[in-house]
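What you see is the complex with one protein chain gone and the rest in place.
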Amino acid sequence: MDYYLSVATFAALNVILALGLNLISGFCGQVSLGHAAFYGLGAYAAALCSVAGLPFAVALLAGVLTAGAFGIVVGIAALRVREDFLAIVTMGVGFLFLGVVRKQDWLGAEMGIARIPSPLDKTGYALLAIGAAIALLLLSLHVRRSWMGRAFDAVAQDEDAARTIGIDVAGYKIAAFFLGTCAAGLAGGIYAHMTQLIVPDTFNFIQSITILAMVVIGGIGSSLGVVAGAVLLTLMPELFRFINDYKLLVYGALLLAVMRFSPEGLAGFVRRLTGWRPA
Amino acid sequence: MTLLEGQGLSIAFGGVHALDDVTLRVSQAELVGLIGPNGAGKTTLLRLLTGILAPDAGTVRFEGRDVTRMPIHRRAQLGLALTHQIVRPFPEMTLLENVMVAAALERTLRPWRAIASVATAAARERAMALLRRLGIEDAAYKLARNAPLGYLKRMQVARALALDPRLLMLDEPLAGLNNTEAARFADLIAELNAGGIGVVLVEHNLGEVTRIARRLVVLHNGAVLAEGAPREVMARRDVRDAYLGAEAHA
Partner (left out) sequence: MYYAELLLIGLVWGCTYALMALGLTLVYGLLRILHVAQATVFTLGAYVGLLVANHTGSLALAFVAAAFAAGVLGPLIYRLVYQPILDKPPFIALVASIGVLIAMEDGFRLMFGPYGLSFASNPWFTSTYSIGGMTLNVVQLWMVAAAVVLLSAFALFAARTRAGVAWRATVSDPAMAESFGVGVIGVRYTNFLIASVLAGIAGVLVGLLNNLVEPGMGSVISYKGLAIIVLGGLGSVPGTLVASLVLGVVESYGTVFLDKVMDRDAIAFLFLIVVLMVRPRGLLGKAH
């Protein structure tokens, strides 16, 4: 039972991460290859708070806001650069986070932060994570339908044209980054308390790519698709144990296959098959 | 009352003076035709007026307000609308959705208010009405990337109108249209102007521009060559030379 709870919790965390990235890249069209950095920021901020004795809720909030604050900074930086440059800048943000954290003794350097207090039990985390994931899904679906979502769409499709119809492109991009990175921060906070030990290497480029893979394979832009992608990629190594050894090989091959044959991911596949476009 | 005033505008690109001390005034509800041979600087001037480019020197005032350094979206929010020479629809939206996003300016104005706003009925009605006005409501649900050029051009105007603009800047709206289509579209632009919207029309189709414009401004080599009533301007020797001279060397 414990095992299933663990898996479910991780799946939920991945859903949160993927939905956050989907907001930035799928809804608003801003490439972000450094999402793991915000996951890490949330984890570290929350861990530090808890280790310092602050209540669990405060720690989680700290995680969310720290990630969100840095998200705004990156969003502002993103305004200066376009597309291809943005991909590399966000990749750079990821490496910058990692490189700085690894060297800071007060953050535990390479060894990370251990003995993080854990106020909940396995069931508690599962409920928390799943609850948060569902809430985020509902929020995502709402944003999509709202005028924010429509404005995001305009920005994603043609930001210059969007400007000429009065859309504050800069404001929307920053909003997207804020929302998406706050989500990552929340996931980080939960993760830190759940595992009680966080190390820098967890939040590396491969992690960013894994989250990207969930979004892309699920169907970038589609909240439901992205949820499916996250769940699938979490369960896959568990269902097919032998895959664990070849995890990255499979991810890479999947990414390649999806890009080549169905760039709109699972959601696109479902749409072609049934005509229904998953939101 | 002067609606738009570009005063002493100059801009150079890598040593080439695209515009040199150009002044352009548009009055309330006036239809001004901006013409000139290729490379005269017409599109550059339009871009300066809408904010896509920033001038090296000079000012732009809209309804008395200095907008020279104002970002594009703020100018649009104030009532200065633009259509592009090469149509720029939102490709994955339907024509209706394209116009709706503009029609909902109030709702999209502030991102954090937009998140709470879901109602689309009003925007949809307005957008539909605009599509009808432009005569393209039959293609309302067609995806922009599948729509023919004529429809997209009209959609662009509808989208610009959705902002409730006081001034409409149209960059070669008649390009690529055949004679009948061009005449009809020109009539439509004249109608919009008659309804009280100022229009700056950059066009190569001299026949139509001289027909509907109240005033022509001729640009040549980045400077204003002539200005005045269409008939007078077109009769001028130097204007003809500018066009023919440019063509002879083209």
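All chains are identified by letter, namely A and B, in their written order; residue positions are counted from 1 within each chain.
In the analysis below, a residue touches a chain if its C-beta (ideal position, glycine included) is under 8 Å from a C-beta of that chain, and two chains touch if they have at least 3 such contacts.
Just so we're clear, the structure is a prediction, and the values are computed from it rather than from any experiment.
A.B. asks: Among the chains you can see, which ones touch the chain that has been omitted?
C.D. replies: A
A.B. asks: Specify the residue from the set A:70, A:191 or A:251 that touches the hidden chain.
C.D. replies: Touching the chain that is not displayed is residue A:251.
A.B. asks: Given the contact definition stated above, which residue among A:92, A:124 or A:237 touches the chain not shown here?
C.D. replies: The missing chain is touched by A:92.
A.B. asks: Since one chain isn't shown, list which residues of subunit A touch it in the complete complex.
C.D. replies: 31, 77, 80-81, 83-85, 87-89, 91-93, 95-100, 102-104, 205-206, 209, 212, 216, 245-249, 251-256, 259-260, 263
In this text, only the chains that are shown with their structure count from here on.
A.B. asks: If you average the CA atoms of subunit A and of subunit B, how many Å lie between those two points?
C.D. replies: 41
A.B. asks: Contact residues on subunit B for subunit A in the complex?
C.D. replies: 50, 52, 71-73, 76-77, 81-82, 84, 88-93, 97, 100-102, 104-105, 107-112, 114-118, 159-160, 162-163
A.B. asks: Mind listing the subunit A positions that touch subunit B in their complex?
C.D. replies: Residue positions touching the partner: 142-143, 145-148, 150-151, 153-154, 157-158, 160-169, 171-172, 175.
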